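One structure coming up, written as structure tokens, with questions to follow.
Shown here: the complex without one of its protein chains, the others still in place.
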Amino acid sequence: MKKVTEGLKAVAESVALCRPDVISAYPITPQTHIVEELAQIVADGKLKCEFINVESEFSAASTVLGASAAGARAYTATSSQGLLLMMEVLYNMAGMRLPVVITDANRAVSAPINIWSDWQDAITVRDAGLIMMYAEDNQDCCDMHYQAFKIAEDPEVQLPVMVNMDGFILTHAFDPIDFPSQADIDKYLPKFKPLDFLSANNPRSFGLMGGPDRYLETRYAMAETFKSITPVILKAADDFKKMFGRYSGGMIEEYRMEDAETVLVSMGSTISDLKEAVDTMREKGKKIGVLKIRILRPYPAAEIKQALSRCKRVICVEKAISLGGPGILAAELKSAIYSNANKPEVSNFIIGLGGRDVKQDHIFELVEKAEKGVCETEFIGLDMKLVEEMDK
Amino acid sequence: MTTQTAENVKLFNSGHTACAGCGLALAARLVLQATGPKVIVVNATGCLEVFTTRSPQTAWGIPWIHSLFENQAAVATGVEAALRALGRGDEARVIAWGGDGASADIGFGGISGMWERYDDVLYICYDNEAYMNTGIQRSGLTPFKGHTSTSPAGKVSLGNMKQKKNIPAIAVAHGLPYVATATVAYPKDLERKVKKAMEVRGPRYLQILVPCPLGWGHATSDTISMSKLAVETGLNPLFEYIDGKLATAMTVKQKPVEEYLKPQSRFKHLFRDAAGAEQIKLIQEIANSNFAKFKVEAVK
Partner (left out) sequence: MVAKRAKNILIGNPGTSLANKTGSWRVFMPVYDKTKCTACGMCSMMCPDGCVHGDKIKKYDPDYDYCKGCGVCAKVCPVKCITMKEEQK
């Protein structure tokens, strides 16, 4: 059944369909409507669940960590400063192999304080050991949540999954959303059966100290797990399609790339902007396409390497920056294609930080620039008058 | 032979790597002896966590989890919520514990949140009066004029400048139904308080003073006598608050603070000269005021 719903509320409804046992989250723009909506769903008795109000995101993450360790299906959501406050817990949660699902409404990080969208928050925790999914639109985002629990809880995975949705651009957009029925979701996502959990009937110790004699092996096991997650992610989408008729999946997605000489690479809602620009440029005869990175972790290196084996030029369009370092998407992408016989030139551009509008003209501009020569971490869409004023 | 069999695995087992004479190791065993096996313990980072769980070994015989230095309260909240959500409420009660650093300093926000939520968790602060695991740095519960590596006594300083943060009073102010202090020299009193705390529903707070031979600088054999003197001098009064009212306080014959301070190297700078003697007078005043406040007969 399709229903026009705001992005955040759609996520809240989708999460409720997954029947989490414990939810704990803390309000922060632009994520807040998720917590509020879930609180209401629980208050109305529509979902039997422990909804825990906490005094910080740090405690929200810790609460779901404890709940998951005790065998519950657990969920939290946050954004920006809140995500960074959770960071220590996220590493711990992943290291303890706890299958929590987390939604991040992607937002800029202070200073200056800014509530609008970019990817800096989640990019900062990309090494924590979370599976990281990026939604292009709100239907995709809802479908990702059903799949996220399935992937996280898979006996071969046992890791937290983070679903990323661009702040405001997706979180506050109203779209017709197709919600599955509770009965169907119950079939797709049966009750959580934890492998190991805290129990008085099996009194084991969780979270032991691992010295130099054992720490390396735990990290090795995590790294190995990440190598074997892709089939689980693909299967979750295939199963979903069998049941619900639509395919929301894949590690990457190629758009008009068949004969493309230039490929724009990005994530999240920016993909929609790029697709629109590509359509325009195609009309003018430019051989250009888009590559969407749907799953950032595990990084789909093989898929990217294959997809970029024919083009001449790659342009990474990024909404986050590693200050003093190379473009984040570009650096990872370069390493993925390094062994290709055909090495396209790789440019990267920083756009849209802190909610700055990404206009179609910006996309045309960056393509033009890249065609003239390789660009490294170049900013697009700057107000140069303001930059000059700042120097005075 | 002490091979691991169902009979000889206890709730808290030997083979842990606490220093010889560690008061904390003793407290952990006494607490679990009082609670029995139907508990799940959440442990903050610190000495207790480190000396009991070096992978793959663990000294615990109860379900136990360690996550971070400062999230023990929220993790306990999550465990407790999960038990309720999964209909396993009768399986176990939840205990969270951490050191004075984890409790009075870095994890305090989380504890306050948990108390306000009124979660059914017994919180135990084991107080060895410094960050021992990282090499004896000061905490909010380091005693006045105690030397630690970050409140060192030197040519112009005589150790820690602040008095102990009054966590029991803060706990009472949160409206906790049960707040108590205990120490290892009085194991029967400790046992009674743990049992009492386990009878109560909602958030409960127990602060247990645990002498640390390494950090306090006393003989390993003096752990119990230090614990006892802390009470007898009035520096660590033992009391219970039930529903916000002082319910019991241990009555003892008061001893001068020097008897407690002298055997501990963390106070040795106070015995060098007149300036030190002045400080001892101030410590005596702290003890006297505690004594005046808590030298009360048990209220029935």
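By written order: A and B. Residues from 1 in each chain.
To be clear about the criterion, a contact is a pair of C-beta atoms (placed from the backbone, for glycine too) under 8 Å apart; a residue touches a chain by one contact, two chains touch by 3 or more.
Just so you know, these numbers come straight off a predicted model, no measurement behind them.
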Residue touching the undisplayed chain, where the options are A:Gly7, A:Pro203 or A:Gly268: A:Pro203
Contact partner of the left-out chain, one of B:Gln57, B:Ser112 or B:Gln137: B:Gln57
Contact set of subunit A toward the excluded chain (per top definition): 95-97, 155-159, 195-196, 203-208, 210, 214, 217-218, 221-222, 224-225, 228
Missing-chain contacts mapped onto subunit B: 2-4, 8-10, 12-18, 20-23, 25-26, 29-30, 52-53, 55-62, 184, 187, 213, 219-225
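By definition in this document, only the chains that are shown with their structure count from here on.
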Touch list for subunit A against partner subunit B, complex: 21-22, 24, 48-50, 52-56, 58-72, 74, 88-89, 92, 96, 198-211, 214
Subunit B residues touching subunit A - in the complex, by the definition given at the top: 37-40, 42, 49-50, 52-56, 58, 60-68, 70-71, 73-86, 88, 91-92, 109-110, 112-113, 116-117
